[in-house]
Structures are given as C-alpha cells and as structure tokens.
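Chains shown are a subset, placed as in the full complex.
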Amino acid sequence: MRPSGRTPQQLRPIKITRNYIRHPEGSVLIEFGHTKVICNASIEERTPRFLKDQGKGWITAEYGMLPRSTHQRMQREASSGRQGGRTQEIQRLIGRALRAVVDLHALGERTITLDCDVIQADGGTRTAAITGSYVALVDAVNSLIKKGTLKKNPIHGAVAAVSVGIYQGTPILDLEYLEDSEAETDMNIVMNDAGAYIEIQGTAEGHAFRADELQSLLNLAGEGVKTLLAAQQAALA
Amino acid sequence: MRPSGRTPQQLRPIKITRNYIRHPEGSVLIEFGHTKVICNASIEERTPRFLKDQGKGWITAEYGMLPRSTHQRMQREASSGRQGGRTQEIQRLIGRALRAVVDLHALGERTITLDCDVIQADGGTRTAAITGSYVALVDAVNSLIKKGTLKKNPIHGAVAAVSVGIYQGTPILDLEYLEDSEAETDMNIVMNDAGAYIEIQGTAEGHAFRADELQSLLNLAGEGVKTLLAAQQAALA
Amino acid sequence: MRPSGRTPQQLRPIKITRNYIRHPEGSVLIEFGHTKVICNASIEERTPRFLKDQGKGWITAEYGMLPRSTHQRMQREASSGRQGGRTQEIQRLIGRALRAVVDLHALGERTITLDCDVIQADGGTRTAAITGSYVALVDAVNSLIKKGTLKKNPIHGAVAAVSVGIYQGTPILDLEYLEDSEAETDMNIVMNDAGAYIEIQGTAEGHAFRADELQSLLNLAGEGVKTLLAAQQAALA
C-alpha cells in the first residue's frame, strides 16, 4: 500500500553520521531514507538577554532548507528577508524538545545553538532534525566535559521524534513526502527515553480523527521512537 | 487549589457578543473570564494566488495582541516590523481549525479572513480566538446566504477549542495566566461537534507527560469543548 | 444637510469609559459616535536613549487600527512589516499633543506610552485618540502619585482635539467618515484648557481655503474642544 512498499509500522532506513562538518562542537548528518539533515551544535559562552544573571544556560535551534532540497525550488529565506511561519514553528519545536532533556542550570551560563539545515527533503524533516540534533548536542556537551569546563553532565535523558499519520485510511509510521502530501491526518510526536511525551502536534485539515485513531497513532509513534533512540545510542557508542 | 477557586474541570465564565463591530460581515467579542478577543470575519471576492483557478475558496486568520493586553507592555509587532514566531503559529492554527469544518469548493472563489485581536489577555487567547471565530464565520457565511450569493451552506460542522494542562500535579481545564505560566504541561485541543480531534498541540518543557496523564487531559478537553460548542449554539440562536 | 442630521456646530455623542482594560496604569475607551478607540497608558521606568542622563521623562504614543475597524478590510501593518506614513504622522501628533501639557522634568526618568488602538472607525480617530489619551494619562500619573513615586503632579493643563472641515461649502465640526471623505478642507485642532493652540493641521487638497473660512473653522473647533474638555473632567470626577 505504501509507495515504498514499507509496512505501516516500518521506519525508513536511519543513518547517523557524526563529526560530519569539521568546525562545530557537535555535527551530525542524519538520514531518514531520502531526507537528509545536517545538525550542527555550536557553543557560545553567553546567554540571551532574557536569561541575564539567572545562572542558567540556553538551548536553541534554527532551521533552514536549501532552496532546492525540495522537488520544486523554494525561495531562499535569506533573500526574501524573513523566515516563514513554518520555519519558525519548526525551530521553536526543536528548541523545546532538546531543552526538555537538559538541566539548564547545570549547563551554566552558555548557549548551545542547533542549526538544522535540510539538504534533501522527503518528508519528516523536523523529526529527523530533532533526532539528529540530540546526537550533536551530546557530542557538544561531551566536548565541554572533556575540557573540564563542565563537571557534571546536564543532559538527563534522551529525546527522539517521529511522524505518524493516517494515509488512505490506515495509520502509518514515518511518512515520506508522497504520503505526507496526501495524508488526512499528520502528527509529530516527540518522546523521551522514559516513554513519556515531550510534544504532540497533530493536525487534521480534511478529516478529523477519532479517539481510537489517535490511540493507534500514539502506539505507532511509541514503537518508532524506541527504534530511533536505539539508533542514537548505537551512533554514540 | 486553583488561584480562582475553580474546580479542575471548571471553565471560566464564557461570554459571546455578536455584531460587536459594525463593519465586518461577522464580528464577535468572546470572553473566557478576563481573556477578551475580538474576532472579525471579512469576506473578499478573490482568493490567494496559490488557489488560482481551482474553483475553491479560502479561510485564513490573522492574530494580534494589543501591546498592553498583557501585564507588561509588549512591543507592537507593526513597529518591530515583523510578526513573531508565536503569532505566526497561532494564526496558522486558527486558519487550519476553521478550514476543517468548511467545504472550500462550496464556499466558491472567495476568501474569509478572521482577524483575532486580543484586547485583554489572561491565558487561553488562541482557544478563545478559535471558539469566537467560528461564530463570526457562521455570521459571515449567513450574510452570503441571505444575499443569495451562496445557495448552500459550506460549513459542515462546528469547531471549538480549549486548553488543558497539568498544574501542581493535577490535570486542569481552561488555564488562566497564573496557571499557564506555572504549568508543567500545556495542551491546546481543537475538536468538532462529532467529538473528533482537529488539532492537538501538547508541550512539556519541564516535565514529560505519561500516557495516562495524556488521557486525563484529553477527557477534560472533551468535556470543555462540549460546553463551548453549546455556548456557540446559544449565541447563534 | 449632514448625513446624521447634526447641525454644523454639533459634536457626536461622546462617551469616555475609564478602566476599560485591566492591566494598564490608565485605560480608556473613548467613543465619538461610532468611532471607538482604546487608549492605554503604560508606565516604564526607563527613558529612550536620546534622553539619557538628562533627568527628565518622556511621553510617547503608538497608533494602530484593527484591520476591520474600517468599511473595507485594510492590511494589518504587523503583517506588511511597516507602519505606513499616516500611522506615523498620527502617533507623532498624539505624542506632541500630550507632551505639551506635561512637565517632563517633574515626571522624572520614566516613559509613559499611550497605545491608541482604533477598534471601530468612523472619522476623527486621531482627535478621539488625543482626547481619550489625556484621560488615560491622568489615570496613569495619578497611580504614580498614589504610590508616592511622584510627589508633584507633572501635568499642568488639559488637552483635547477635534476635527473641523468645509463640507458642501459649510464649515462643520467633528466630521464623520461620510463627511470626511467628501470634505474640501479638513483640519485637526489640538487645544489646551487655556484656549490656546497646541497643534493646527489643515489641508486642502481640492479647494484652498480663505482667511475667513479659516477663522470660522477655528471658532467651531474652539467650541468643540471646550465641550470635550468638560467631558474629560466629568469622566475623571
């Protein structure tokens, strides 16, 4: 039924490449099938103004797509002069997801920025970005521990994300572009390694979803996230 | 336990005033306790470029807050020169919620814009905006039917929204500002009059929520939305 | 002759509602007939950079219109990314008018911002904004006096504003939209309670006005402002 021949509960092949770019403190290329996102973690020894003198740090994210990461060329946001609403939603989501597993006081007065740049898009770019950014964040924090700057690891859990949706009447896991563009319901689920929810974003433009459909989607997502968390650990090992 | 003395499953007093502003085709002042939002529906006989020659219409929304609708004055977005990420997220959400109950082909090649302007904020502005906008939309569509422009009503359901959250360990309904700013988990639920979900947006920055907590929150929201849908019908009667 | 049946020298019904919004230090809804403007005064304990270390305060204003305050929906300035020339002219005018009755040294190093938001427009929004802002400003300053922050009242006079114009050859007071859009000459007059002029802005796009017409307009405005000043005092009593 799925264009790729996958079963409804099957993820695409996941590939996580660490140390992808030379300069960042953490750098990951994550691939969910044909979706490819570079996640770079940068440490800066200062915090945003709203945290001034609070003795804590900050984790934030920025998201972008290369103009031709998509089937049709999109306008470059740097050239249009503003980041669109979708971009802002996604980068806010990534930031919240990662902050949910970090003790900001233990991080100290510094900022870690996750730059998530999609070089090839085929659905699920935001969930790939969250899943890959976690690995880049761990590498960045470990560099601080290694240098002795941090005594204690401020990361107290793991986080990964996956999309689920109802496609041709069937709940499926990890939608690719062809599925995503036709899905009646689309949901992104961010979970931690304790099996709890950090973020649930579900949308039904056409067809509202019933409580039992919601339950199926949550179950699918739970299994998918478990596999992704394992892939992160394998990459970090 | 709640600052207002409400029970966990108790909504704030709801007040819906129709024909609030003279000029719009639909105009509602909606109050969720101290939260007050003006929802104006404007009809324009043209559609956005991306719908050109598709024989269908569009429903969209814009959201704003008066600079001093909040406890502290916020910068005016017109003056800062850009709508922030939160604003964009909310106006995209309102648009999706309303489109979920409208047959855009039956609407014809016209656009209805819902302008949701918060004049006083005390938590729950986006759920009030959705709930009030539905009433303004019905009034606007009825004006088209009355004039004979539309033969058939393109609205095929009702939609309302409410927030739920975990506050001091307890799931509660319809958070006001004091609760919202302290809640461990915050969720906005948009549902239709068939009891199905149109949108679920749940976030846990501090404390991730378990499946059973999610269930409690969904139950609370279901009851809250029922009451709101009834309030809409009463106002429209 | 006038669409409303008013005599040339007749104001529309004036209504001033204090404490309209909960959060601001001063908040007024002012109505000149169908024109409705919310005037919120916000106190901030800092001054703009150009006044740094000068031992004096600042009064400033911002002006906006809800997109559907008008007959046709206007584009939201926050969305277009810039405040238009008309908006900037009006907010500069409101700020100058209020500063003319305040001793900025006696105010101390703080800023009071008047946010004037038109929720329904029917001509005369800038004169309503000035007249209502004065009342909001008095309430805000009184809150500082009550708290003991200010020992001495820095407000040394009252200010109100009204429009006058030549409509179908006759000088009239307080133009509503239908009159304004047809008037040959349009003038906004800001005066204090000593009967002196703070600001005169008169424009004749079509028909230039003679000295005797100017005199008639100034006389009409003088009477109108007197009534408005009395309405302010009544509201403040």
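Per-chain numbering from 1; labels A, B and C assigned in written order.
Operating definition for what follows: a contact is a pair of C-beta atoms (placed from the backbone, for glycine too) under 8 Å apart; a residue touches a chain by one contact, two chains touch by 3 or more.
Fair warning: this is a prediction, and the values are worked out from it, not measured in the lab.
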Per this structure file, total copies of the shared sequence (3 shown): 6
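Criterion: only the chains that are shown with their structure count from here on.
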Residual chain clusters - subunit B taken out, nothing else repositioned: A | C
Innermost chain, taking as reference the mean of every protein Cα atom displayed: B
Chain whose Cα centroid lies at the greatest distance from that of subunit A: C
Whole-Å gap between the CA centroids of subunit A and subunit B: 28
CA centroid of subunit B to CA centroid of subunit C, Å: 33
Chain centre separation in whole Å, for subunit C relative to subunit A (CA means): 50
Per-residue multi-chain contacts in subunit C, two or more chains: 81
Touching residues on subunit B, where the partner in the complex is subunit C: 21-24, 27, 34, 38, 40, 42, 44, 62, 64, 66-71, 73, 76-79, 81-83, 87, 113, 115, 117, 119-120
Residues of subunit A defined as touching subunit B within the complex: 82, 84-85, 88-89, 91-92, 96, 99-100, 187, 191-192, 194-206, 208-211, 214, 218
